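Presented below is the structure to which this report refers.
Apart from one protein chain that is not included, each protein chain of the complex appears where it belongs.
Just so it is clear, A, B and C label the chains in written order, and each chain counts residues from 1 on its own.
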Amino acid sequence: MSGPLDRFTVSRQMAAKKKIALVGATGIAGQQFVAALAEHPWFELARLVGSERSAGKSYGDALCDPRTGARRWWCDVEPPAAVLALEVEHSRDFSADGVDLVFSAVEADVAREIEPRLARSKPVVSTASAFRYEDDVPILVPGVNWDHARLLPLQRQRRGWQGYLTPIPNCTTTGLAIALKPIHDAFGVSKVLLTSMQSVSGAGRSPGVVALDVVDNIVPFIPKEEEKVARETRKIFASLGEGGLRDADFLVSATCTRASVLEGHTESVSVSTEQPASPEQIVAALRAFDGGSGLPSAPRRWIIVHDDPFRPQPRIDRDAEGGMATSVGRIRPDPVLDNGIKFVLVSHNTKMGAAKGAVLVAEYLYQQGLV
Amino acid sequence: MSGPLDRFTVSRQMAAKKKIALVGATGIAGQQFVAALAEHPWFELARLVGSERSAGKSYGDALCDPRTGARRWWCDVEPPAAVLALEVEHSRDFSADGVDLVFSAVEADVAREIEPRLARSKPVVSTASAFRYEDDVPILVPGVNWDHARLLPLQRQRRGWQGYLTPIPNCTTTGLAIALKPIHDAFGVSKVLLTSMQSVSGAGRSPGVVALDVVDNIVPFIPKEEEKVARETRKIFASLGEGGLRDADFLVSATCTRASVLEGHTESVSVSTEQPASPEQIVAALRAFDGGSGLPSAPRRWIIVHDDPFRPQPRIDRDAEGGMATSVGRIRPDPVLDNGIKFVLVSHNTKMGAAKGAVLVAEYLYQQGLV
Amino acid sequence: MSGPLDRFTVSRQMAAKKKIALVGATGIAGQQFVAALAEHPWFELARLVGSERSAGKSYGDALCDPRTGARRWWCDVEPPAAVLALEVEHSRDFSADGVDLVFSAVEADVAREIEPRLARSKPVVSTASAFRYEDDVPILVPGVNWDHARLLPLQRQRRGWQGYLTPIPNCTTTGLAIALKPIHDAFGVSKVLLTSMQSVSGAGRSPGVVALDVVDNIVPFIPKEEEKVARETRKIFASLGEGGLRDADFLVSATCTRASVLEGHTESVSVSTEQPASPEQIVAALRAFDGGSGLPSAPRRWIIVHDDPFRPQPRIDRDAEGGMATSVGRIRPDPVLDNGIKFVLVSHNTKMGAAKGAVLVAEYLYQQGLV
Partner (left out) sequence: MSGPLDRFTVSRQMAAKKKIALVGATGIAGQQFVAALAEHPWFELARLVGSERSAGKSYGDALCDPRTGARRWWCDVEPPAAVLALEVEHSRDFSADGVDLVFSAVEADVAREIEPRLARSKPVVSTASAFRYEDDVPILVPGVNWDHARLLPLQRQRRGWQGYLTPIPNCTTTGLAIALKPIHDAFGVSKVLLTSMQSVSGAGRSPGVVALDVVDNIVPFIPKEEEKVARETRKIFASLGEGGLRDADFLVSATCTRASVLEGHTESVSVSTEQPASPEQIVAALRAFDGGSGLPSAPRRWIIVHDDPFRPQPRIDRDAEGGMATSVGRIRPDPVLDNGIKFVLVSHNTKMGAAKGAVLVAEYLYQQGLV
C-alpha cells in the first residue's frame, strides 16, 4: 500500500483540514472524540452539538458542574483551548452545513432521531447502536472489513442521501473481530465462544456503573450486550456481494460480565476453525496481521501477541499503541472444540472500541475519497 | 434418606465427639478449619500441628505477629478459647495417636511428606493437591460422588494402612462439579467449557495475591489451575467399577483468571449434553438436586437457581447457606455447542471449596462408619 | 437503668406493636429501614409511602426493575413477605392516620415539603438533613444526647403540632459523636480535627458514587459534608437549658474524602481535651461507655476498643454488634495539640449511621413515652 498512500499523505499535508461536527459533545463519549481529534493532522473540530442543557454555552462552560463550577472532564488528553471556546449548538436546530463529516456520540434513542437527518447531507460516523442492524448500513471495524465501505455508495443511492451513516460496533465486538480476522482469513472460523470481563467505563458515567455494584464483585449480565456481540460479529464478517451483505455463517456464543476494571475489556475466547491450526500457526497469523497503514490513528502493531502467560492484563496492556492495539495471549489448543484454539484478549473499550476507533474509520473513508 | 439418618443423628448425639487433629493449623487454610469446627456437634479439635515456627506455643500465641503482638486471624468466626489454649505440636514429631481423624491444610510439598505418614494409622482428609491424582485416591465432592468413598477400603487394603487419605478438589472444581452433577445425571454431559473469575482468597496470604496485581485488573492465568480443573472434574465423575475408577469421558476446557474479588469464584460455563435439554429442564434438575441431608455442615439448598439475570454475584451470593450453596443463574441455550446450555455459577472457594467442604466430607465418612 | 427498664420491657411485650409508616420506602435508605424493622419486637411496618413511580403498586412490584423484572433489593436482610405485599401509597396524598410513628428516608428537598406536614400529627424520625439546623429540632445520636429529646415537647408546643420532627445526623457525624462522648464527659473536648475516608454506600445508588471515580482512587471532597460534620457535632454536644440548645463551644475541623470501601466510614481523629488524659485513661473511658440498654437495637458493646494497631478496619469491623458498635483503635498521644489524643474509628454508615440508628432513636422515644 505504501506507494499510493504516501502520495495521498503528501497531498493531504497540503490540503486544508476537513471540518468536523461532533454531536453529543459534552458526554463522556463526546469528550473522548474531542481528545481523539486534538492535534489531528487531517480533521479539525469545527462545530459542537449538545442538548438543551449545554446549548448556547461555550464548550468550556458546558463542561462545568453547576454546583461547584469545576470542569468535569474525564479524558487523559486535555481539551484544546480552541475547542473550549466553541459554542455548543442545540441538536434540535443543528444542520451540518459547512462541515465535511459528523461524528455522533449520542445514545441510541437520540441517534435514532438525529442521525438520519444529518446523514441526508453529510457522512455520519457513529458510536450508537441505533442503525447497526439495517441492511444497507455497514459496521466498520478498522482493519477487519474495510471492504464494507463499498456499501456506503449503495446506501446513499438507495436512501437518496448525499451523506451516509456508518456506525462502529459495540466495544466488546471490536477486539474480538480484530483477533478473529487473521484466524478467519487463514483457517476459517466456524464457531466462537467467549466470556468477557468488561470494564466499567464502557457504561459511561450517567449513571454508568455504580461503585456499589462492582467493588469486590463481578456482575454476570450486561443487558443486550451478548446479542450485540453475536449479531455484529457475524455482520462484520459478512461477505459483500451483489445482493448486499450476507452474514458470516459461524455462530457466536457470548457471556458478558462486568468486572472491577476501569478501562479495557478482557475476553476469554474459544474458536473452532475450519482448517486445523496449531497454536504456533495462530500466533504467526496474529503477528503478521496488518490492518492498514498510512492512517494517522492506526496502530503500528495491530495485534500484540504475548508469550508471557500472565498477559494480557487490562491495566497493563490496554494503552498499548495508544489504546489502538489488540493484545492477545495464552494461545493454546481448546480440547473441547473441533480444531479448537483458545486465547485471551484485551482491547481498549474507549479508545479503539469507541472514539479513536471511529476517527480511524473516518480517516479510512477520507483516504478512499468517501469524505 | 431421612429414616436411618435420623437414627444415626440421634445415636450421634449420645456419643462422645470424635477427636480431630489439624495439620497446618496456623495458616489461613488451617484457620478456616478451626472456624469450620467451632461448636461442631460431632467433631472436637483436640490437637493442632504446625511448623517449627509455631511448635511449642499456644495456638493463640502462634497466631500473633511477632512485630506487633497483634493476633493475625482471618476468618469471620472467632477462634474458640479452648482452641486458642491448645499447644501447637511440631509436624515432624507428630503422630496421630488418640485422634479419630486428621484434617490436613498444608501446601502440596509438605503434604507429600506428612500425609502418607499419618494415613498409615488414621483417616486423613486434605485440601492439598499432592495425592489427588493417584489411582486409589478418590477426590470427594459433597453430594457429587459420595459413592467414591467405597474406594477408601481398597486404598487401605492395597497400601496396608489402617487409615486412608482422601483429598478434596481444587476450589474451582468444586462449584463446577456440583452444578454439573444434576445435569450429568439427567442428560449426560459430553463437553464442558468454562472461564473462571476467581477471588484472591483462593491463593491464601503468603504471599497470596498482591494488591498491585488485581486492583483495576484481571490476571488471565493461574499456574496449574486449568489442568487441575479438567483432570479433577473427569475423575470426580469417574465410574467406580471392579478395576477402580474410570475417568468420565467428557472433556473439560478451562480458562482460569483472577479478579478483584475477595471471596467466591464466579464461573461462566458452557455444557454440551448427550440428551437435549431445555433451559427449563436444566433449571428443574438443578432445583431438584439434593446432595444429602442429616450432615451438620450440609446446606439446606445445595443449588440456588436465580431468575434475576444480574445474579449470581460473588459478593452477594457467596455466603448463601453459610457459604455451602452453589448459586447458578443466566441459564440459557448455548447456540454454538450441540445440545448446548450455558450458565454462570458462584461458589464460595474458602467455605464449600475448602475447609467447610472438607468437614462435610468427613461428616459423610463418619456417617458411613469410615471414621 | 436496669430496674425500670426491665418493667418497661415486660409491659412492652404484652402490648400491641406500634404501627409505623415509612416515607421514601423504595430507595436504598428506605430499604434499610425495611431491613431494620424486620421482626422488630416493638414496631410493625404498616404503611409504605413512595413517589408517583411506585404509588399503587405492591412494594414487591415497586422494587422491580422495569427492564428486566428483577427485584432491586440492596440489603443483606431479605424483605418480609408481609411488607412485599403492602401497597405503596403516593406521598402527595399520604396522611399518617392510624400510625404511631413515621420514619422518613427521603432526600432533603422532598423532606422539606413532606416532613412538616406529617409532623403536625405524628412523630417523625428522619435521616434527611432538611431540618437539622432549626433551633427547636434536636439531632439525636443514640447514647450521646438522649437528653435532647426533652426539646421535643417544646417543639410541639411552639409549632402547635401534635407530632414532632427529629432528624438523626449525617452518617459521618454519628461515629464521631459516639467516640467523643465518653472523652467529653470525662475530660472535656476543646478541639477536634478529623479526616474521614468514607464508603461509597453513604451516597446511595441514584446515581451514588460512580465506579469510575473510586476504583484505584481517593476523592478528596464530598460536597457540604464537612460543614455538616462540624455544625452537627457542636449541636449534638449542646447544653440544653432554659433558652434551648446552646452549641458546644469546641471547634471541629473536618476533611471528608471518599475511598473504595463499600460500607463503613473510617475516621482519623485528633482531639484536644480540657483536662489532660493519658491514652490509658481514654481507653478506659471508651471501654466503660454504655449508651443505654433495654432497647432492642442497642449494641451490647457501644464502643469496641482495639489494641491491635491494624484495627479498626472498615471491612472487618463495620458489622460488629450488627453494625451498631463504634470501633476505635490506635489511641495514642497527639504531640501537636494541647492535651492531644488521636485515634482511628470505624462506624457503619448505613446501620448505626442511618436506618438502624434512626430505629434505635425511635425505640428510645417510645421508651420515654414520646411515641
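We take it that a contact is a pair of C-beta atoms (placed from the backbone, for glycine too) under 8 Å apart; a residue touches a chain by one contact, two chains touch by 3 or more.
A quick note: this is a predicted structure, and the numbers were derived from the prediction, not measured.
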item: Which of C:Arg71, C:Arg132, C:Lys191 or C:Lys356 contacts the chain that the document leaves out; value: C:Lys191
item: Residue touching the undisplayed chain, where the options are C:Ser58, C:Asn217 or C:Gln281; value: C:Asn217
item: Footprint left on subunit A by the chain that the document does not show; value: 68, 70-71, 215-216, 307-311
item: Interface with the unshown chain - residue positions in subunit B; value: 67-68, 74, 200-201, 205-216, 223, 260-262
item: Absent chain, residues of subunit C that touch it; value: 191-193, 195, 197, 216-221, 223, 230, 251-253, 255, 257, 259-262, 266, 268, 270, 272, 309-316, 329-330, 334-337, 340, 342, 344
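Rule of thumb we're sticking to: only the chains that are shown with their structure count from here on.
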item: Rounded Å distance between subunit A and subunit B, as computed from the means of their C-alpha atoms; value: 44
item: Rounded Å distance between subunit B and subunit C, as computed from the means of their C-alpha atoms; value: 41
item: Euclidean distance of C-alpha centroids - subunit A vs subunit C, Å; value: 47
item: Contacts with 2+ other chains: residues of subunit C; value: 68, 215-216
